[in-house]
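Okay, handing you the structure first.
Only one protein chain is missing from this complex, and each of the others stays in its spot.
What follows is subunit A.
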Amino acid sequence: MLNTLLPILLFAALTLAVIGAAKRFFMWRRGRPAKVDWIGGLLKMPRRYLVDLHHVVERDKYMSKTHVATAGGFVLAAVLAIVVHGFGLHNRILGFALLAATVLMFTGALFVAKRRLNPPSRLSKGPWMRLPKSLLMFAASFFIATLPVAGILPPDFGGWVLAIILAVGVAWGVSELFLGMTWGGPMKHAFAGALHLAWHRRAERFGGGRSTGLKALDLNDPKAPLGVEKPTDFTWNQLLGFDACVQCGKCEAMCPAFAAGQPLNPKKLIQDMVIGLAGGNDANFAGSPYPGKPLGEHSGGPHQPIVDLNGKALVDAETLWSCTTCRACVEECPMMIEHVDAIVDMRRHLTLEKGSTPNKGAEVLENLIATDNPGGFNPGGRLNWAADLNLPLLADKGETDVLFWVGDGAFDMRNQRTLRAFVTILKAADVDFAVLGLEERDSGDVARRLGDEATFQHLARRNIATLTKYRFKRIVSCDPHSFHVLKNEYGALGGNYQVLHHSTFIEELVRKGSLNLGQSKAASVTYHDPCYLGRYNGEYEAPRAVLKAIGIEVKEMERSGFRSRCCGGGGGAPITDIPGKQRIPDMRMVDIKETGAELVAVGCPQCTAMLEGVVAPRPEIKDIAELVAEVLIEATEVAAKRPAAKRELAEVQ
């Protein structure tokens, strides 16, 4: 009896799963076209899954082992079950193999069940609580049903009673594991996830690569949408990516905005996009809501606007503006979903079409358009900070080894100390360098992250036009944001440069022995990794090496390196200033204080500003350039020369 029932069950489930898969596929294809390598992507998928994705999952050893056993066991068991029970190939060896696979899967599923006993808040509940039971049921049913095939039990063992029980078990198992994959159950992550890996919009990320620059909008085509208004404005493989979410909540656990009580939860955002893709409301979402926003009030559909500025749609605008673009979610995501891209895409629509950048956003963008700096300062004052430093201008030299990209920190009195320290180092190491001076403009970082792609491209194109006039080997910047944009985002507009962060450059100088350094007196020091240097560009080592070279042993924070917590200053978040329960820099300062450090070394003007904004008593904040300049042996000579230069200037005026 089982021999007739099982093939019917298996093939019925498979057929329905294929229909569901087709339905889902056409749902994704409602998105805008995207160029993908259809066949090549599919061929590379197993490697991406087994290597790249596994690397991310491996950070949580318990889960990676559990997943290998469960998923590996399931895939084997499913294939063998189709052969053995579906096609009736009752071979003893195959039977034993199937038994082994189900045992493996059952063991894994036990650990899945164990973690679900007292699940952390980041995990989604609801249907996900049912999944371990379904896995156990699938494995157990096929185990028992296969025993006769392996010859361990007689073929008609148990009679029709056991047959019916097994049939029910198998039906439950295949419903969850075959049907659920394509009809929207928890197992959907396996189907959508595999295809997401195959047709990922940033294929460069696989094989140890890095792809963090935002993708440019085509502003020359007046018909192309300016950002994303409704779910179908995403590219289709972005929609596919959202569907791959396994709701593990690793992003939620890392998101600084969520921890600060701002109305953002990256996991919920991705699930909202899935709701938008399929249509419906968020009442059945089984995870943590956006802080302060109850479930069940928001709904949407593929062709409905995601944000309604005068009411409620799928997502509220302030959710999108809470993001600091720190990329902690993307770094954590075992499915390699691109949260930040999606958020900036939706911001683009709000800024470029609706003109609704909140709080100081509009003012900052207007300043960038009118004065090339976000503060609205007179562009003629861009080099005032270096009035007494006699900096070589690239316009005079025409050619240089190192182009020092000053950045908008030039207008900020705190950051000017860092810049001056770095100039001291450059001079001490006798580096052939020059600055653009008044020819430099804002890199466009903040405009782009506020969604104003037009202003970004305008600034970028003018900067590129300036840079094309001159010859230089490398660009060095003290600002990780300028560094990232110049390095990773100007390329699409025709500007390809070799760009270094000043910490990398100083490390190189130290290694070459160009700097005569003493030992720092700073007693206990910790180091805060800037997001745009670390997660965006993978530079964790150089700043630490520099600190080590001046005799500083870094007391690492619990969240450092790729897990560093954002200072709250990225993505225009201080400008849009969405209220939460606490401030992100305050939380970061708690992290810093936990190490017992009296000084925190930083490498970013934004981090400096945000951390110095925390009320005292708190550890001192110093840029790496300042720490190095302090222990320069030549420092005394330079200091002796300085007053003379100043007097000269005073006489001129």
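Rule of thumb we're sticking to: a contact is a pair of C-beta atoms (placed from the backbone, for glycine too) under 8 Å apart; a residue touches a chain by one contact, two chains touch by 3 or more; residues count from 1.
By our rule, contacts and distances are computed from a predicted model.
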Q. Which of "Acetolactate synthase", "Phenylacetate-CoA oxygenase subunit PaaC", "Cbb3-type cytochrome oxidase assembly protein CcoS" or "Electron transfer flavoprotein subunit beta" is the UniProt protein name of the chain not shown?
A. "Electron transfer flavoprotein subunit beta"
Q.
Among A:52, A:252 or A:452, exactly one should touch the missing chain; which is it?
A. A:452
(Q) Can you tell me which of A:83, A:164 or A:362 touches the chain that was removed from the display? (A) A:362
Q: Just name the one of A:181, A:352, A:459 or A:629 that touches the chain not displayed here.
A: A:352
Q: Return the single residue from A:72, A:261 or A:376 that touches the missing chain.
A: A:376
Q) Touching the missing chain, which residues of subunit A? A) 222, 226, 351-357, 361-362, 365-366, 369-372, 376-379, 452-455
